[in-house]
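Apart from one protein chain that is not included, each protein chain of the complex appears where it belongs.
Think of it as A and B in the order they're written, each chain with its own count starting at 1.
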Amino acid sequence: MLEWITAIFLILGSLFMLVAAIGVVKLPDVYMRMHAITKAASLGAILMLAAVFIWHPQWIVGIEALMVVLFVIFTAPIGTHMLARVSHHMKVPTGEGYVLDEMAEEDNDSRGEKYFAPDA
Amino acid sequence: MKYIFGFIVRFLRLLVFMVYYLKELVLSSLYVAYDIITPKSLMRPGIVEVPIDLKNETAIIALANLISMTPGSLTVDMTPDKRKIYVHAMYLYDKEKFIKKIKTELEGRIRLIFE
Partner (left out) sequence: MESVLESYPVLSFAVYFSFFCLTVSLFAGLYRLLMGPSLPDRIVVMDLVASLVIGLIATYIMLTGKTVYLNVAVVIALLVFMGTIAFAKYLYKQSKSQKV
């Protein structure tokens, strides 16, 4: 029984990662590729670590797996956010079919100074 | 005693929030997976500006992370005065509905915990 559960978790996690990789190849635009990796790849990593914890139910494995899961959950959106902001600042060409872009109307130059302050 | 009770209530709310976060993560992964596997006729991407009313910095960070984890939306930028967030949406059929969902559902939950 435990074997089946672990196997299902492993297969689901690797399939989510495969879907994220296919999305990185197939989706037309930087922002949409970020959509793919920040959701599907994080969930894949979490599922595979859960499989490890189910198969080796020890304290140290649980704590370390939980640490990795928390790092991935809380840092993946932040890193994606920084990259998205920079790629909008660089005016990376977007894909077709954009409905609206309310950010392009603003003055883009002064933004970001607070976060990327030029070093002295 | 009152302090301990408040702490317990806040901790339980945080626990509920974590469960909600994980649920949104699973749901949005399924959305993205479905969208990647099928042909891309459904997509109507766009960047929307959403006003926010939160004051606490931690609450704003939590809101930005939660927006990135909900299906079809991704935080792109924030204005320096912390009043507006720019959100990249994948399925932008109805702008008002999208903004209203973020304002009521996500920001309401964040405010329940942090303020």
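Keep this in mind: a residue touches a chain if its C-beta (ideal position, glycine included) is under 8 Å from a C-beta of that chain, and two chains touch if they have at least 3 such contacts.
Just so we're clear, the structure is a prediction, and the values are computed from it rather than from any experiment.
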Contact set of the excluded chain (shown chains only): A
Contacts of chain A with the absent chain, listed as residue ranges: 3-4, 6-8, 10-11, 13-15, 17-18, 20-22, 24-25, 30, 33-34, 37, 41-42, 44-45, 48-49, 51-52, 55-56, 58, 60-61, 64-65, 67-68, 71-72, 75-76, 78-80, 82-83, 85-87, 89-90, 92-93, 109, 112, 116, 118
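FYI, only the chains that are shown with their structure count from here on.
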Inter-centroid spacing, chain B versus chain A (mean Cα positions, whole Å): 15
For the chain A and chain B complex, residues of the former touching the latter: 16, 19-20, 22-23, 26-29, 31-32, 34-36, 38-40, 42-43, 46, 73-74, 77-78, 80-81, 84-85, 88, 94-95, 97-104, 106, 110-111, 113-114
Residues on chain B engaged by chain A in the complex (per definition of touch): 21, 25-26, 28-29, 32-33, 36-37, 40, 43-49, 61, 64-65, 68-69, 72, 74-77, 79-80, 86, 88, 90, 92, 95
